[in-house]
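All protein chains but one are shown in place.
Chain nomenclature is as follows: A, B and C, assigned in order of appearance, with residue numbering initiated at 1 for each chain independently.
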Amino acid sequence: MDQFKKLAPLIVAFVMGVFFGLQYYIPHPFTDDLLTGMSKWFIVIGGIAMGLGIVSLFYSHIYKIKRRAPAWGFSFVMFIALFTMLGVGIYCANAEVITETGKQTIYGWLYQSFMVPLQSTMFSILAFYVASAAFRAFRAKTKEATLLLIAAIIVMFARVPMGEAIYAQIPTFQVGGMTIPPTIGNITGWIMKTINMAAQGGISLGICLGVIAMSLKIIFGIEKSYMGSTK
Amino acid sequence: MSGFLKKMSDLDKRVIFVLISLAVIIPLLYPLFIEINVNPEVKAVYDTIENLPNGSTVFLAMDFDPSSKPELYPMAEAVLRHCFRKNHKVIGMTFWVTGVGLGEKALTDIAKEYNKEYGTDYLYLGWKAGGYALVIQMGEEGIAAAFPVDHYGRETASMPILQKITHLKNIDYLVELAAGASIGTWYYYGKMKYKFKMGGGCTGVMAASWYNLLKIDWINGFMGGLRGAAEYEKLIDKKSKATRGMDAQSVSHMLIIAMIILGNIAYFANRAKGNK
Amino acid sequence: MRNYPAMILLVILLFLFIPISLPAQESVSPTPIAIAETPSEFQAYDTPNDCLSNISISWKAMSPESESIQYVVSIDKSADGKFEQEADKFPSVYNWKSDKEWPFWVSGTKEGYHYVELNILQQFPPLTQAELNKKKAELQKVRSEIEKAKLDNKDYSEANTKKLVLMDDLKILENKISKEKAEIKAKTYYFKVTAVDKNNQVLFTSPVLSAQTQNNGFNQSLLINFLAMIFLCATVLWFISHAKKNKNLFLRRINGLDAVEEAVGRATEMGRSIFYMTGITDMSDIACICATVILGKISEKVAQYDSQIKVPHRDPIVMTVCQEIIKEAYIKAGRPDAYKSDSSFYVTGDQFAYTAAVNGMMMREKPAASFLMGSYAAEALLLAECGATTGAIQIAGSDSTDQLPFFITTCDYTLIGEEFYAASAYLSREPVLVGTLKAQDFGKLFVLAALVIGAVFSLAHMPWIIDIIKDFS
Partner (left out) sequence: MDSTILGGWIAAGLTLFMFSSLYKDNPFYRFGEHLYLGLSVGYIILKVIYANIIGGLYKPLFEDHQYMLLIPTILGLSLYTRFFPKIAWISRITFAFIVGYGSGLTIPRIIAGGIFQQIEKIITPLGKTGATWWEVFSGIVIIIGVASVLIYFFFSVEHKGIINKISRVGIYFVMIAFGASFGYTVMARMSLLIGRSYDLIEFATPKYYYATIVLLVLMVLILILYESMRKKEEGSEANA
């Protein structure tokens, strides 16, 4: 029995891996229906697995309330918010808007008034963090860091009207149909279309090989730590 | 001076946050109106509306919602100001249920500015489920058939604006402000069949892909992101939200560049002092 | 590195001159007619790379060709039939073989050849098709009745039974129709191509062609992709067996991974926790699997140093897998009792609510080290910058190329793309895993060679060579 316990998942992973690896090359309609069928299956598995998440969340917060851990009051806030959203949602039958009239339901109002501002505010904090990260990280300590810093400054400078206006002051002259110095838009355009594409290309080619190697390790059961206990 | 440099190199990040918020809020309240040069694709939209004979009809599809309001709402206001100044009639509509309030606010605010009359000078159809089916219906059976009642529930068939402009083929120009992929719906089910001219505006992140739409002439011009809106505001020389937004972009970018340079000067100064 | 170049050249030559035999057909000599050069090389064969009921017909274009001269392709069930059924009619300037998205080893020479595809089932539709469509319409009507009844909550049980009966009828009909289709597909059909001028005067008739549809088991256009997969599998397996024999393979330093030991040690000294994030994707994504595998290696060190690891999650299944992995790591390190089951816990599925919660935890607990592994979206900078400001040593590893610039600027060490995938082999140093790194290197060498050779051919304006690495899916 022990042998079966260890081998069963490996066999399942191997069979699934080989089958869905070869499915790509077989034009038979059956294999395509299987793909759409499989995505439906994962909707079901994902839905059922949600219970595990809820158990873990409730366990950690109820434990905090029972233990009167510091600031346990906030776990209460979390539960109240959770059950209000859930209750109102079920009351409005998961409809944010009444389809005929286009009128907003309470659930829709709750979503628009609470979730949208919270999400867009968290998103906009990125602007602050971009500035503090730039200030702290762009130090010309090494040759590479200097290149990073110069490229960032050029692109930032070129993207805004003030940058364009300042750059336009530099006199340009024609050399054989080419204006020297080229407009700042062309410079950043060239950096993004050539240097950036080359680096992204090189990195993603490497990633592809890494992904293939990792997938093969999983299918052939060489990498099986995702299954945890081998006892 | 060296005290200042010392403090500069490991500046408390909260000072940076305060500076960034000032760099954004001040230009929004007191704009600097920094010159912006206009790109040809934005000028094309402006010229189309400018060259339409006075009193023609522009259909404004505002397919966006609060998440992309900063970039697309100023475009709606700028296009509406331009249309009302040219006494064009405007019909507004949206595919995004979450953005129906924004469209209504833009239309009523700007209409009040040019004291236009609802029903004769402008009309807001609002939102209705149906997607491309609505476009087909507006083309085949007519706008009043697709939207028997407008956003406010008033009956549309009797409205003066829809007497002459009954079907999609009668409109002179369609402006599609898109946060998603609804331009495809307006092209395949609208422009391809009823041959009206089409232009529009999109978020900054989509701007690159909309250049191909220009090449395969789905659209004759478009505004890309906040910058596109600011360029249009310059064209109708009514600098408002987008231009202030671009000022804030300029100031905040220059602030970050300045801080990086100062940080490096401080770094090198301390290092020089360090190994002296 | 000595025997690599020879092997690569051999493999590339193999690819260039693969003796792929085109499907065998007989070609017939043309009958002379007034036109300067009559159409020739008529071929009719089953359309490759599909399991539909399609027959392809191709022939060399005649000259002159113009809008006014039309080709008519007619079909018949027997060789000496009257060929009245017109399958396709088009002006002779259209329908070229070069429009077809096929590599050269499937299409043969493309320039100057006409190409037409006929669907046998459309030419001779099965009889029960009409009945099937009627039944489907009926079922749709009953379904909408049930929906309406549900809305104004009237009783719809009677309509429901009607629906189930209809569904059973549909099943029977579907079996019947698929049998009929198989019969139709199994027969051989006969084709004739005639060139007619404006007033339907026949200028030229082709000899009778015949062909039969087959289900192609393999999509030939993807041949190179298939060979590449087999080649990479063989490389990986060969290097793994090779690695078992000689253990000490050289691996260059990746400073991000050397810092793991230091980070975990620091956490123990300061008595503070370690945060580990597995990214935005779920268990079916390789980046997430790789993140959980690295978690296994790192939690072994955490167990040895008796430190404390926290893994907040967005996906319940990834959370369960990580609980299993951490428990196993503690057992392997010989400290099963120190394992705390709540070290891997669920936070929320929403991207920014997760970020707000994790940032809050980091600000309050001020972790000594934080690991950001896997794929990330916009929240990468939020998590990394907040971790940086709480003073933690940050090691990131990701394959999201558009978030790597933010990891580079905010984290102490960043594993870029492939380094992230190599991390598990590096940390465990098991010969088998190190073997796969050698395979990846070999793969890179191969990609490099393909790139350079492709560039040379492309510069020399020989585009047909690019078919080899084109994606025809």
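By our rule, contacts are C-beta pairs under 8 Å (C-beta built on N, C-alpha and C of every residue); 3 or more make two chains touch, one makes a residue touch a chain.
Predicted model only: the values in this text are computed from it and were never measured.
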item	value
Partner chains on view for the chain not depicted	A, B, C
From C:136, C:335 or C:470, residue that would touch the chain that is not displayed	C:470
Chain not shown, touching residues in chain B	14, 17, 20-21, 24-25, 28-29, 69-71, 204-205, 225-226, 241, 245, 248-249, 252-253, 256
Residues of chain A (touch criterion as defined above) contacting the omitted chain	5, 8-10, 12-21, 23-25, 37-38, 40-52, 54, 57, 71, 74-75, 77-86, 89-90, 94, 109-118, 120-128, 130, 134, 143-145, 147-156, 159-160, 188, 190-209, 211-212, 214-216, 218-219, 226-229
In chain C, positions touching the absent partner	1, 160, 164, 167, 222, 224-226, 228-229, 232, 249-252, 282-286, 289, 316-317, 320-321, 323-324, 347-350, 352-353, 356-357, 359-360, 363-364, 402, 404-406, 408-409, 416-419, 422, 437-438, 440-441, 444, 447-448, 450-452, 454-455, 457-463, 466, 469-471, 473
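Everything that follows uses one rule, which is that only the chains that are shown with their structure count from here on.
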item	value
Euclidean distance of C-alpha centroids - chain A vs chain C, Å	20
Chain A: positions in contact with at least two other chains	130, 132, 134, 136, 138
Residues of chain C engaged with two or more neighbouring chains	389
Partner chain A, residues of chain B touching it in the complex	11, 13, 16-17, 19-21, 24, 34-37, 66-67, 97-98, 100, 126-129, 151, 227, 230, 246, 249-257, 259-261, 263-264, 267-268
Contact set on chain A toward chain B in their complex	96-97, 99, 102, 112, 116, 120, 127-128, 130-132, 134-136, 138-141, 149, 152-153, 156-157, 159-165
Residues of chain A that touch chain C when the two form their complex	21, 24-29, 42, 45-46, 49-54, 56-57, 59-60, 63, 118-119, 122-123, 125-126, 129-130, 132-134, 136-138, 148, 200, 203-207, 209-218, 220, 222-223, 225-231
